[in-house]
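In this view, the complex is presented without one of its protein chains, the others remaining in place.
Labels for the chains are A and B, by order of writing; each one numbers its residues from 1.
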Amino acid sequence: MVNKRELLFTSRRVASLGKGIWRAISVPVLAVLLAGIVGAVILLVSGASPIRAYAALFQGSFGSSAALGRTLEKATPLMFSGLAVAFAFKAGMFNIGAQGQLLLGAMTAAIIGFKVSGLPAYIHAPLALLAGALAGALYGAIPGALKTYTGAHEVITTIMLNYVAINITDYLADGPFKDTSPGNIVARTPPILDTARIPAIGNLPVGFIIALLVSGVVWWMLWRTTIGFEIRTVGLNPNAARYAGIRVARTLILTMVLSALLAGIGGAIETQGVVGRYQPGFNVGLGFDGITIALLGRTHPFGVIPASLLVGAMKAGSSQMQFSAGVAKEITDVIQALILFFVAAELIVRWLLRTRVAIEEGVKLSTGWGKQ
Amino acid sequence: MRQNFALERLKCFLRRWGTALLIGLGLAVVIGWGYTTNPRVTEAVLASSVRQATPLVLGALCGLLGERAAVINIGIEGQMLLSAFIGFLFNVWTGSLLLAVLAGVLTGAILGLAHAFMSVTLKIDQIIGGTVINILALGLTGYFYTAGLVTKGKLLPIPLGPLADIPLIGPVLFNNPPITYITILLVFVVHYVLFHTRWGLRTRAVGEHPRAADTVGINVYMIRYVNVVLGGALAGLAGAFLTLEAVGSFERAMTNGRGFVALAVMIFGKWTPLGAWGAALLFGFASALQTQLQFFGRVMIPHQFIGMLPYLLTIVVLAGFVGRARPPAADGVPYEKE
Partner (left out) sequence: MDNTIALEARNITKRFPGVLANDHVNFDLRKGEIHALLGENGAGKTTLMNIIYGLYSQDEGQIALGIDHSNELHPVEIHSPHDAIQLGIGMVHQHFMLVPVFTVTENIILGQEVTRGPSLDLRNARQHIRKLSQDYGLEVDPDAVIENLPVGVQQRVEILKALYREARILVLDEPTAVLIPQEVDDLFRIMRQLTERGVSIIFITHKLKEVLAVADRITVMRRGQVVGTTTPAESDEHKLASMMVGREVLLQVDKGPANPGEVVLEVEGLSVKDERGVDVLRDISFQVRSGEILGIAGVQGNGQTELVESLTGLRAYQKGQVKLAGEYVAMMNPRPLIENGMAHIPEDRQKHGLVLPYSIADNEVLCTYYQPPFARGLQRDQQAVIENALRLIERFDVRAPGPLVPASNLSGGNQQKVIVARELSRPVRLLIANQPTRGLDVGSIEYIHRQIVDMRDKGVGVLLVSVELDEILSLADRIAVMYRGQIVAVVDPETVTRAELGLLMAGSKIEETVNV
């Protein structure tokens, strides 16, 4: 008797999963299309040819295995900041500080990378990675604690901390950790040792593989563990969470720490896998990128993957676009903002699709400025 | 009996404005000492404080107009940036400063309209809506920016006759460029409107208890729209100030976080115009002090650390004060007519 019921429920679950997936991707897909159209209009207005521009964009991102490699490379830090933002969202927190956390992670990984020597690669690289992750995590504890104990809204504190992080890393790269080898005037660290590098396999960056694994871990954590249950409950209804005995303050801080840890890993991989040292000025604006990707991916760890591939492709292909179609790179920023707008404007998009509005992610972000 | 009542009112006043008074007193002492030791530098720093405060005041007024009607706007940064850019462009094309300022104000108002549309009609999460504006502004200004352009002229200080000759206060308050004067005026205008007119009463009602306002026939949506658009215009003015009065040219991301600092100013000022003015002056003072600290100390503090000052101050203010101040009760919650 119970078996039959179980079977019925399982098959219903599969069906509703399928329906759920469709409902989940329909909005982002349409949002991207709409943004592309509006972007084309802007291009036309500024005298460029949208077709040439988009074609060049595609060429530069998917047109060759080298291009594909570049796309994956760009997508990797995006995935981590997207995961960071999405993870924080689940608890109702808005972590715009992914950029600062990422920078600190990158810097720390660089320092461990060039300062520590004599270690074999299979220890040195993970050590640098871990150091970067921890640096990010600690930096994320600050806004987490501030929000929990003083009510300071993390939107502002994380943005402020971004600026602070830029200043700190600029100083470190220009001061105590500057590359003092002859002929170098740029403010940057010395290159990291080979044993700290995260290589690529042909054109496939290992960092991207790590990113895929991490998103799997994040999914498991949120939906299969007790900690994930606590995090999601706090995000959906902090009052009920408290009532049920969940320690809300501890959960919020833990969430910010873990979220920042993810960003820190992203930064470390950028140093160890791509740049090879810490150089200020790379990846500016990544904090906001993370938001776009998180929302485009419906704040789901698996949704972040295609979203970062898309944005990564745009970034990778934009130089090609600038080169062969003469279109300024920043149009991709504009398109990104448009994508974000359309994703956020679910109501419009859903109305276009005539789908019913469901309660899905009822996470409350704008609960004003006070304590929860 | 009478005495008790007066005592109660005094206690209430102190509880609300006590910290502010203390800070004010501390500053007065510092300024006094500064003036006696080095009058010219003190004057310069104070004058710079007033001017640095201007975009912060305007941003805070923008924020509080919206929040008094319960709409949170974290897109002030983007509004300032895009308005700065458009104002700048208009000046370069037309050569007129006035038209440029108006263009900036209009841009801010249009972005305000967009924010109102997203928050009030579409009921998008207001934090996300504000972020969209920020990203959009960064993208658009980056995309359309061409290096090397300079404004045709700049808005110059206008000394107000004999008032400008008063020692210390004169050069600081009465020898300022037009937008700065307008800003100070606006502080009082907004205060009056918010607390002494029909419109202000209705706005505050909408911010505290929109359903109550709805049931007496007030149009909640319209009030939110108007307030956010007007706020946007103010943010636009702040942007125009940056390019046309302060700097004289445009640079990518030149707002540099001021829009967010303005939010801290708004909170520190307890969502009141006069409070915001005081808080902005404090922040302006901190910014103005940056350049002084570089030259003063015998120890060379790395410039990056000094650059962090306004941002750290923002965090300290938020951490220390947001718990004590009460935002409008319905802040951030979209209104649903049942």
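Assume a residue touches a chain if its C-beta (ideal position, glycine included) is under 8 Å from a C-beta of that chain, and two chains touch if they have at least 3 such contacts.
Keep in mind it's a predicted model, so treat the numbers as computed, not measured.
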item: Candidate in contact with the missing chain, chosen from B:Ala20, B:Leu173 or B:Ala213; value: B:Ala213
item: Option from B:Ala20, B:Ile74, B:Ala100 or B:Ala205 whose C-beta touches the chain left out; value: B:Ala205
item: Contact set of chain A toward the excluded chain (per top definition); value: 5, 9, 12-13, 16, 224-227, 229, 233, 236-237, 239-245, 359-362
item: Where the unshown chain meets chain B, residue by residue; value: 196-198, 201-202, 204-205, 208-209, 211-218, 329, 337-338
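Basically, only the chains that are shown with their structure count from here on.
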item: Inter-centroid spacing, chain B versus chain A (mean Cα positions, whole Å); value: 31
item: In the complex, chain B residues that touch chain A; value: 72, 74, 118, 122-129, 131-132, 134-136, 138-140, 142-144, 256-257, 260, 263-264, 267, 302, 304-305, 307-308, 311-312, 314-315, 318-320, 322-323, 326-327, 331-333
item: Residue numbers on chain A that touch chain B, as the complex places them; value: 46, 94, 96, 146, 150-153, 155-157, 159-161, 163-164, 167-168, 170-171, 174-175, 285, 288, 291-292, 295, 328, 330-338, 340-341, 344-348, 365-371
